[in-house]
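One structure is given below, encoded as structure tokens.
One protein chain is absent from this view; the other protein chains keep their places.
Chain nomenclature is as follows: A and B, assigned in order of appearance, with residue numbering initiated at 1 for each chain independently.
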Amino acid sequence: MLTLLPQLLISGISTGMLYALIALSMTVVYRATTVVNFGHGDMVAAGAYAVFVFGLGFGLPFLVALALAIVLLFAVGFATQRLLLQPIVGGPHLSLAMMALAIGYTLRGVLRLEWGNETINPQRPYLQDAYMFGNVVITTDDVVICGIVLLLLVVLFLLFQATPLGKVIQATFQSQRGAALVGINVPLFHAFMWGGGTALGAIGGVMLSMIAPLTPDLGQWTLVQGFAAMTLGGFGSLGGAVVGGILLGIIQKLLGFYLNTVFIEITGYLVPIVVLLLRPQGLFGRRAAVRV
Amino acid sequence: MADPPLLSVRNIEVRFGGLVAVAGVSFELRAGEICALIGPNGAGKTTLFNAVSGNVVPDAGSIRFRGEEIAGLTPHEISALGGRRTFQNGGLFPELTALENVLVGLHVQVGSGFLGLLFGSSSARAEVAATERARELLWLMGIGHLAEQKAGELSGGQQRMVEIVRALATNPLLLLLDEPAVGLSPTARQQLAVVIRNLARTRNVGILLIEHAIELVMSVADRVIVLNEGRKVADAPPEEVRADRAVLEAYLGHA
Partner (left out) sequence: MNLRRIFWLLPIVLLPLPLWLNQYQQYVLNTALLYVPVGIGFNLVVGNLGLLAFSNVAYFGLGAYVSGVLMAQFDVPWWITLLPAALIGGAAGAIASIPALRGVRLFYLAIMTLAFGELMRWTYIRWEALTGGSMGMAVPVPNLLGWTLDTDLRRFYVFLALVVMLVAITDRLLRSRFGRAFMAIKDNEIAAAAMGIPTDRYIVLAFAWGGAVVGIGGAMFAISVGHLTPVSFDLTELLRQFAIIMVGGLGSLTGTIIGAVIVTVAPQVFISFPGFDELVFGLLIILVILFLPRGLASLLARAHPVFVERYYRG
């Protein structure tokens, strides 16, 4: 049994990297706007479909299709914030949560109307191969996913640490009024970050669709894993999203293999419940104090 | 020996992470006494209130209300024992009308339990009585004409008045007022002073009053406690604190 452990860890890390990317894209939106996008998963799925349509439908080369999809999803995120969320900012939290959720469902409905419940298996833009290291198998998928996610993490890290953008994000998260005072166009910034977060998530969606069946329900799966990774790492923490995502991938694989395959499906639901009951601030979050 | 004091606070300490907001404060309050709590911003006045009203659990010390330990009780339990408070800001229910706000204050007095409500007779009579009382109190404080208005739509001063009416509607034994004069006009302040004095003199309510409006403090308080950085630095009748220029200048800055 234990001889399989290294293999499980490898494939857990590989999927976990994807969860990390998706959790990170949700965290970017949350940090920037303090709104949790309950429709994020469906936007991620829409990204995967967009690449499929541009690629197979219009016959465009993969990288072109990917670039177009990223631009499209950025526009979707940007427009969503501008047109649908900005008008109700400052209103009840329920409205914000429900608006995002409803947008996600509308997207999902459109996907399902077009593709029904059929499963699409998008072509990889590279040849899938497998390499043996002792008794551990590493696939090209593993390499590509880890490589791209790591690359994106480095880029994001530099973006947040070494450019003014990071400071703007921090400032706006802490006090929107304060940010407005120092001359930040807060609504525009929010729309921009929604676009960015959505595009980032879409990249994750494209990779996810290579290792998991692409159906309109991919969005829900994605959202749940994203939430689980975020709560595990600590809601709102960028580093926490990454570590939480990787841990989630590993936990999922281990429970699924050693206990019961049903855990592959339900770990994403169990994790937020357990974490929020035992350690609400997650691994890296700070406990929010309630002020009287 | 005489009865125990209404409120007896012993060595209360409240910490927030590394910050010690209240550092070992002790004092007593008798029934019918008005005690002002003053000190600069961040001195720990509101936190001390929160400890007494059950909104924070003190890290050390004891709080006795009529001889019974209440440190660690929940706010609604302390409220039910007869300790009521107002909040420094935003203490009302903005979507409820002024009248309904006061009725929530009377909640525990408006009869029936859940099952009684579903299957027995409704508590209509208790509700009618409470409504009458609430209206009467609102008129008494000069805001009866606002009864049907949403609390969130009232002016700051009007909101203060509604909150005070709500706090005293149940005839509490102990009243904690956190900066009640903010936003009140000079006339309303005088009216508030009269109300506070009456509650103490005629109804024997023990009152703790946090207030930056120094003339109000001087005109109503029997005693003034000065807090600074979580510590009690003075506890004396107003004239003495007033005479103690050093206290005023050091701890009120704007005195």
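Keep in mind that, in the parts below, contacts are C-beta pairs under 8 Å (C-beta built on N, C-alpha and C of every residue); 3 or more make two chains touch, one makes a residue touch a chain.
For clarity, every value in this text was computed on a predicted model and none was experimentally measured.
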Query raised in the report: Among the options A:Leu94, A:Leu127 or A:Leu259, which residue touches the chain absent from this view?
Result: A:Leu94
Query - Residue of A:Tyr105, A:Phe157 or A:Phe173 touching the missing chain in the full complex - result: A:Tyr105
Query raised in the report: Looking at the whole complex, which of A:Ala50, A:Ile145, A:Val224 or A:Ala241 touches the chain that is not displayed?
Result: A:Val224
Requested in this report: Using the touch rule from the top, list residues of subunit B that touch the missing partner.
Outcome: 53-55, 74-76, 79-80, 84-85, 87, 90-96, 100, 103-105, 107-108, 110-112, 114, 117-118, 122-123, 127, 150, 166, 170
Query raised in the report: In the whole complex, what residues of subunit A lie against the chain that is missing from view?
Result: 36, 38, 84, 87-88, 91, 93-95, 97-99, 101-114, 116-117, 216, 220, 224, 227, 231, 235, 262, 265-266, 268-270, 272-273, 276-277, 280, 290, 292
